[in-house]
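With one protein chain removed, the remaining protein chains of the complex are shown where they sit.
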Amino acid sequence: MADYNAAEQGLSGLELMAKIREFERRMPLLSDEGLIRGSTHPSLGMEAIAVGVSLALTDDDAIASTHRGHAHTLAKGADFGRTMAEILGRADGYCSGKGGSMHIGAKEIGVLGTNGIVGAGIGIATGAALASKVKGDNTVAVSYFGDGASNQGVLAEAFNLAAIWKLPVIFVLENNHYAQSSAVEEMVAQPDLTRRGEAYGVPSFSGDGMNLQEVFELATAAVERARAGEGPTLLVLETYRYLGHMAGDTEIYRTKEEVEAAKANDPIEKLLAELIAQGIITAEQWEARRDVLFAEVEAAEQFARNSPFPEASEAFTDVYAKGA
Amino acid sequence: MADYNAAEQGLSGLELMAKIREFERRMPLLSDEGLIRGSTHPSLGMEAIAVGVSLALTDDDAIASTHRGHAHTLAKGADFGRTMAEILGRADGYCSGKGGSMHIGAKEIGVLGTNGIVGAGIGIATGAALASKVKGDNTVAVSYFGDGASNQGVLAEAFNLAAIWKLPVIFVLENNHYAQSSAVEEMVAQPDLTRRGEAYGVPSFSGDGMNLQEVFELATAAVERARAGEGPTLLVLETYRYLGHMAGDTEIYRTKEEVEAAKANDPIEKLLAELIAQGIITAEQWEARRDVLFAEVEAAEQFARNSPFPEASEAFTDVYAKGA
Amino acid sequence: MAETKDLVTWRALNAAMHDIMEEFPESFTLGEDITTWGTGGGTYGVTRGLKKKFGAERVMDTPISEEVLLAAVSAAATRGVRPILEIMYSDFSFLGFDGIINQAAKARYMFGGQFDTPLVIRSNGGSGIGKAAQHSQSLETLFAHIPGLEVVVPGTPGDAYGLLRTAAKSDNPTIFLEHKNMYYDKGPVDFQPIPFGQARIAREGQHATIVATQQILNYSLAAAEELAAEGIEVEIIDPRTLYPFDMDAVYASVGKTRHLVVGHEAVRDYGWGAEFVAQTVEAAWDKLDAAPVRVGAARTPIPYAQTLEEAVIPSKDDIVAAVKKTLA
Partner (left out) sequence: MAETKDLVTWRALNAAMHDIMEEFPESFTLGEDITTWGTGGGTYGVTRGLKKKFGAERVMDTPISEEVLLAAVSAAATRGVRPILEIMYSDFSFLGFDGIINQAAKARYMFGGQFDTPLVIRSNGGSGIGKAAQHSQSLETLFAHIPGLEVVVPGTPGDAYGLLRTAAKSDNPTIFLEHKNMYYDKGPVDFQPIPFGQARIAREGQHATIVATQQILNYSLAAAEELAAEGIEVEIIDPRTLYPFDMDAVYASVGKTRHLVVGHEAVRDYGWGAEFVAQTVEAAWDKLDAAPVRVGAARTPIPYAQTLEEAVIPSKDDIVAAVKKTLA
């Protein structure tokens, strides 16, 4: 795994974050347009975690994501068009429209799925790490989950299992301070969430989830430990979500001021300023580059919009393995 | 809650421990005789925990016990005869023979049941504490559970819930170093189990579970905190079980030497020696007293043996509330 | 109280919650985001206004910890209080199935009748709004199979109100399954408790009996109109509770119509319709002139895209076809 290099991880991270944000920005609009069914949970503000962690992974590594999982999926290398198509329930989606926003899986790049059950990804990543150990293939698995999910008991079980078996799993806790409408301060008594990992023997670190470099470095160290057979790591990363939990969120649980204050710490803006200051990119170059990225997202959206809905007959396939 | 007084808690604790041990000692014999169905889990060696904790409770307080729950139940004040009758599946048992060893409940003294599901009592005691808080009746609830159960996720959830809501619950972890045949050293990576409570904001203490006074004092402090509205406590108590996990245990997972070494620290023998040294009781007095206690246990067994089996028609009652 | 009002389901449920919390001082309610979401009434509004009226001691937002919550309320119920727990989607109840099934359902029995367990687990099931595989299951059959549980599947706002009142009063653990696509259905509410185990005749007819709940009940009513135009008059029975069940209502109706269709959104295979068919043939064999027909969801998880979701869930047309099949 390479060290952080502003011109490499920094620049590609910036691009990926900007592209993901542009993708996610469109979610409420598509939702309002009636193109997204059920619920979809955008992650604006939280991009540095997905991107920073993914930069430390290879295609063979696995991730298990959450209900708020577009960024994780895209950062891991998913095609923007096929991801969008899945969110819109189209035949060209990763899951042929069967999954939707909360169930996007992409086997070939190790995306074991966004997931509708809060906390489920924890057990799933632990299982992927177990498979890695049994096969000895040296892959690692990442579980992304939120502050809310950290109150699910499965986390403690996973910590313990991963610690005693030294499973190559990285637990990435995205502390955006809210679980749906519940403030983390009300829902935990010991605010230092690294204590949860440590209690079970999982080396645990906290970091700034709005800082790509910091996330990348923490993730890289964790990946190295995992590949070296040293077992799991917990990363508790502070972050914030700019939009509501999902479409229709009245946000009575927080103030506009709080949201605006958080934006002052924006991971994309901050990194861009840094890269400009370091002379790695100019503002003009970035604008041009951003236009290209955004055009790619627009193309992804058009791809998805133009993709057909699945045939009704498709509803009955894929329940069981063929020929079983 | 009174301070520990050797002549009071010490002496009555000694008697209760001895009586419980005599009760439990009979389990394998009754099992061999074919009088106990299913499985039953005696707790010889672990009496100081059940008795020390119970001395700090009142009848109105609740306990939620485990598969190894005779001692918890008896120490809380259950009738020895009715408890034995339940274990033998008789009509005079606490549950009229419907429950058996793993499901002994005694509502009037707050015994919410021994339980066949490892870890279930944790959620149950948490619920009893929640009821206490909602009613404001100032009762406390105790959850007994083992080192094995401490790997169940519900424990983490219960710690967190009890901590944020300051529920009057006391988590009593009986670390007897084995879960069935699994050594705790193999099953946890962080051996200091108090860390688990602390991680969730539960004040946590470890203590010698073979020492009645120590258990009583820790429990008393926890009960006081709970009644004062200060919330939960975790007590991690070191102990050992002398017999196999249940009848038929081949005990291939430990040595005879290890078992014998543990007995050197016997809670009953130690307390007796202390009380004799302190002049609170003489060896002769104790022998006489013990004979009485053992005779009571014998009477309990006879009561149970003489109790009829439940009528088959009883199998169909108590599924739903009457008239519902 | 005597007055009848037209309300949407969530408002009917909300009214029931208010009335329950008045009626039983020992009742309390809890769940995830039940006071801080939306306009302060939880995901579908059912708990609106409760915290303001009854205080934070009786109306609690919980962490995301379904396992301990389900175990805890099971036990709390045995200690003299009446918990009403909201599980946001019934699919999440799997996280606490031990609490529901190994503890709450069995507590009275295994302890020889010592403990009442006046517990209500409110949740929702069903599909129709694109919530996909993990937020759309119809799990009522699983619960109905478990001795000790009562299972309620209200099909109208009025039933939602009346049955929730009864659930709260019951000293048994009650699984109360709202339908997520029916919170905005409107109907009359008379603010009276409705006893469990009494089916409702949703429509009278003499040619065939349809037993159906929730969305499929609605589709059946629509199918009935279509069939009526062809001269086929169906009788529609809403069992309202799957346990206790009111099979007598079914036998009586079949005695008249001599034909039975059972429809539900639960997966057809091993779904509750099989029980209704089996009991009917066992007890009323001679009353049937033809084989009963079941209509249920396909043996698939619930897919996301609308084309797919509609393909696996029974439709009005499926009901029409089933009636015609049994009458053929």
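Chains: A, B and C, in written order; residue numbering restarts at 1 for each.
Keep in mind that, in the parts below, contacts are C-beta pairs under 8 Å (C-beta built on N, C-alpha and C of every residue); 3 or more make two chains touch, one makes a residue touch a chain.
From a predicted model like this one, the values you see are computed outputs, not experimental measurements.
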Point to revise | Touch partners, limited to displayed chains, of the chain removed from view | key: A, B, C
Revision key, fill the gap. Touching the hidden chain, out of C:75, C:110, C:249 or C:323, is C:110
Review point. Looking at C:78, C:102 or C:253, which makes contact with the chain not pictured?
Key: C:102
Revision key, fill the gap. Where B:89, B:110, B:209 or B:231 are the choices, the one touching the absent chain is B:89
Review point. Among A:36, A:53 or A:161, which residue is in touch with the absent chain?
Key: A:161
Point to revise | Residues from chain A at the interface with the omitted partner, ascending | key: 62, 64, 93-99, 103-107, 112-113, 115-117, 120, 122-128, 130-135, 153-154, 157-158, 160-161, 164-165, 317-321, 324
Review point. So which bits of chain B touch the chain we can't see?
Key: 36-39, 89-90, 95, 97-100, 102-103, 115-119, 148-149, 151-153, 179-182, 186-188, 248-250, 252-253, 309-316, 319
Revision key, fill the gap. Omitted-chain footprint on chain C covers residues 67, 91, 94-95, 97-98, 101-102, 105-106, 109-110, 132-134, 141-142, 144-148, 242-243, 266-267, 269-275, 277-279, 281-283, 285, 290-294, 298-301, 303-304
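The definition used in the following text is that only the chains that are shown with their structure count from here on.
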Review point. Could you name the chain whose CA centroid falls nearest to the centroid of all protein CA atoms?
Key: C
Study note, to complete from the structure: chain A and chain B have mean C-alpha positions lying a whole-number Å distance apart equal to 45
Point to revise | Length of the line joining the C-alpha centres of chain A and chain C, rounded to whole Å | key: 36
Review point. Residue numbers in chain A touching 2 or more other chains?
Key: 151-153, 186-188
Check your understanding: So which bits of chain C are touching at least two other chains?
Key -> 63, 65, 67-68
